[in-house]
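The other protein chains are all here in position, but one chain of the complex has been omitted.
== subunit A ==
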Amino acid sequence: RIMPVRWSRYNPSYLEPEVKKESYQKPLEELTEEEREQMELKAVRPIKAAPPTLSSSVFSDPMISKFTNMMMKSGNKVLARSLMSQTLEAIKRKQLEKYHKAPENEKETIECNPYVIFHQALKNCQPIIGLSNITKGGKTYQVPVPLTDNRKRFLAMKWLITECRENKHRRTMMPEKLSQELLLAFNNEGPVIKRKHVLHKMAEANRAYAHFRWW
């Protein structure tokens, strides 16, 4: 028997689980028509099982979970999550040390929140335009192509992780490497930003082939 991995085998009548606490604390009068219908439907229809990534914690962040999943090897989510928390702690420690040593006027410019640094670093690493292989007349051309948001996020995270895994000294720990890379990316420096710029330059150089794209 083949177990379904990628496409869900749930009956279409199954509804998604609702995790947010706020939606359950609203009194009945404030609900709109659609929400009242939804509530009635929930009383009758079965609900899908909640996936392990879904969390009702106020501290959960979908980008961080996605990054943790990408760092995970052979299903070891425990290790990946602990590496992620150690990375965030390392970023926080470095920034706090800098903060306490800095003079008064510079203290406001130093960002200490590891989540803000993570999101900003990812945003800085995202490419605007990508290349795709299109075969025309026997030859394959690298054609510049717009990227979707998901693809941009995926590429940024992938580049960060491969950069940390491959181009660093063998004995450095992953949290240390990652925190260093994230801080460099936050300041628009570092090898990942360079890779993004290289991609942009290639796309600019191959501008002539842009009309090969048909979508």
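Quick note on the criterion: a residue touches a chain if its C-beta (ideal position, glycine included) is under 8 Å from a C-beta of that chain, and two chains touch if they have at least 3 such contacts; residues count from 1.
Keep this in mind: contacts and distances are computed from a predicted model.
Enquirer: Mind telling me which option in "Small ribosomal subunit protein mS29", "Protein O-linked-mannose beta-1,2-N-acetylglucosaminyltransferase", "RNA polymerase II transcription factor B subunit 3" or "Signal peptidase complex subunit 3" is what UniProt lists for the chain we can't see?
Expert: Of "Small ribosomal subunit protein mS29", "Protein O-linked-mannose beta-1,2-N-acetylglucosaminyltransferase", "RNA polymerase II transcription factor B subunit 3" or "Signal peptidase complex subunit 3", the absent chain's UniProt record names it "Small ribosomal subunit protein mS29".
Enquirer: Among A:112, A:131 or A:184, which one is in touch with the chain left out?
Expert: Reading the full complex, the residue touching the unseen chain is A:112.
Enquirer: For the chain not shown, which residue from A:88, A:156 or A:178 touches it across the whole complex?
Expert: Touches the omitted chain: A:88.
Enquirer: Check the options A:100, A:139 or A:211 and report the residue that touches the missing chain.
Expert: Considering the complete complex, A:100 is the one touching the chain left out.
Enquirer: Considering the entire assembly, which residues of subunit A contact the chain that has been omitted?
Expert: Contact residues on subunit A toward the absent chain are 57-59, 84-89, 92-93, 96-97, 99-100, 107, 112-115.
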